[in-house]
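Please read through the structure below; I'll follow up with questions.
Of the protein chains in this complex, all but one are displayed in their positions.
Labels for the chains are A and B, by order of writing; each one numbers its residues from 1.
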Amino acid sequence: MRFLSKALVITWKDALSEMRTKEVLSSVVVFALLVIVIFNFAFGASQEKMLLVAPGILWVTFTFAGMLSINRAFIPEKEQGCLEGLMVCPISREAIYIGKMLGSLLFMLIVEAIALPIFTFLFNLPVLSLQLVVVTVLATLGFVAVGTLFSALAVNTKAREMVLPILFLPIVVPLIISAVKASELALSRESWATLASWLGIMGAFDVIFLVVSFLVFAFVIEE
Amino acid sequence: MGKSYLRNILSAVSFLLMAASLYMVFVYVPTEATMGIVQRIFYLMVPVAWLSLLSFLIVFIGSILYLRKKQSRWDVLARSSAEIGIIFTTLTLITGSLWARPVWGVWWTWEPRLTATLVLWFIYLAYFLARSLAAEEHRGATFAAVVGILGFVDVPIIGLATTLWRGIHPGALIFQGGLAPSMLLTLMVSLAAFTALYSLLLLQRISMKNDEIEIKRLLGLTAERHNTGDR
Partner (left out) sequence: MTADNGKVSPVWAIDIQGLTKSFGNSLALRGIDFQVGQGESVVIFGPNGAGKTTLIKLLASIMNPTSGKILINGRSLKDNAEEVRRQIGVVTHQTFLYSHLTGRENLEFYSRLYDVPRRRERIDEVAALVGMKSRLHDRVGTLSRGMQQRLSIARCLLHRPSIILLDEPETGLDQQATAMLWQALWSAGESPTIVLTTHSLERGLALCERLLILAWGRIAYQGSTRALGLDDLRRTYQHCVGIEP
C-alpha cells in the first residue's frame, strides 16, 4: 500500500493548503448558493414546479461548482514548478493522479455536504435521503475522475479557464443525465429498483473513467 | 508510388459505388409507404452516421498508438480521421434534422440517437480544441489523443444514457421491424460507397499532412543551416 500512502501524502498536502487559504471551499460554496438562489428567481417558487426542476437545479449547481474547484486543482502545482517537484520524487505518476483526485473528491463532497442541507432548507424538499447521497457520491466520483485528468491537461494550455468546461462537459454528459434522472426519482421517493439502471450507468462510468484516466495521466504531465 | 496506386483504385471504386447508390436511392428502391419520399434520406443518414462512428474508432486507435509509440504518423492518422469525422458528424446532424422536420414537424428533436450524435460532435470539437490550445505542437498532439481516447470510450455510455433518458428501451432501437430486401440492398450499397469514400479521403488527408510535415522539416533544416552558417 506504498502507492496509496504516497497518494494520500499529496491529498494531505492539498487539504492542508486549502485549510490555510480556504480559497476553493469558500468561493465554491458561495458560488453554489448563489446559483441556487438565482435559479429560484428563474423558475418562480411554487412548490409543484420546484419538485419538477429541483434535480436540474441541483446538478447544474454541482456541475458548475465542480468545474470551478477542479479548475483550481493544478494551478498551485504550476506556480513554483511544483508538479516537476512531484515528478522527480520516487513516486509513480499515477500516485500523483490518485492523490490529486482524492483531494478534489474531498473538496467537492464537503461543498455538497454544505449545499445539500441548504438546498433542502431553501426549497423545502426532502433532499437528505440515502438515495440522494449515493447518487451524489457516485456522480461526484466520476466528475473528479475525469476532471482531475482534464485539469492537469488544461493547466498546460493557453486559455486554461476556458478549456476545461469545453473538454469536460461533453464527456460527463452521461453522468449529468443519470444524476438528474436518479435525483428526480429519489426526490419522488421511488424504490431503489427504479434507480438501479441509473446507478448502474454512473457506477460503470466511474470505474471506466477512473481506469482510463489513471492509464493516460502520465502522458498528460510528461513532455 | 504504391500508395497513390491504392488511392487511384479507391477513387474508381468509390466513384462507381457512389453512382450505383445514387441510382438505387432515387430510381431502384421503392418509396416507403408510411413516410413517403422523405424516407430516402435514410440511405444518406445511416451511412454518414456510421462514418461519424467509424472515424472516431480510427481516432481512438490512432490516439492509443500515438501515446504508446510517440510517432507522428499515428497522430496524423487520428487527426485526419477526426477532420473527416467531424464533417460526417455534422452531416448526420443536418440529415437528422431534415428527417425530423417532415416526420415530427420540428427541426430538432431530442431523439436519443440525434442527442448522442450532438454530444459526439462536441467531443470532436474538444479534440481539436485540446490540440490548438496547447503551447507546443507535440503536447497538443498528446492532449488531443487523450481526448480521443476518453471520447471514444464515452460513446457507448452516452448512447445508453440518452436512450434511457428518453424512456426508450435500448433494444428497441436496433431493429424496428425488418427492412424490405430492396431497401436493405440499397442501404448496403450506400454504406459501402460511403466507406470507400471515407478511406479515400483519409488516405488523401494523411498524405497531405505528411507533405506538410516534410515541408516544415525542410524549412527547419534550411533555417538551421542558415543559423550555423552565420558564424
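The criterion applied here is as follows: a residue touches a chain if its C-beta (ideal position, glycine included) is under 8 Å from a C-beta of that chain, and two chains touch if they have at least 3 such contacts.
The structure displayed is predicted, hence computed values, not measured ones.
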item: Chains on display which the left-out chain touches in the complete complex; value: A, B
item: Per the touch definition above, residue among A:Gln47, A:Gln80 or A:Ser191 touching the missing chain; value: A:Gln80
item: Touching residues (missing chain, whole complex) on chain B; value: 70, 72, 136-138, 141, 213, 216-217, 220, 224, 228, 230-231
item: Those residues of chain A which, in the complete complex, touch the missing chain; value: 6, 9-10, 12-13, 16-17, 20-21, 76, 79-82, 84-92, 222-223
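Just so it is clear, only the chains that are shown with their structure count from here on.
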item: Inter-centroid spacing, chain B versus chain A (mean Cα positions, whole Å); value: 31
item: Footprint of chain A on chain B - complex, ascending; value: 67, 119, 122-123, 125-126, 129-130, 133-135, 138-139, 142-143, 145-147, 149-151, 153-154, 157-158, 160-162, 164-165
item: Complex contacts: residues of chain A adjacent to chain B; value: 146, 149, 153, 156-159, 163, 166-167, 169-171, 173-174, 177-178, 181, 197-198, 201, 204-205, 208-209, 212-213, 216, 219-220, 223
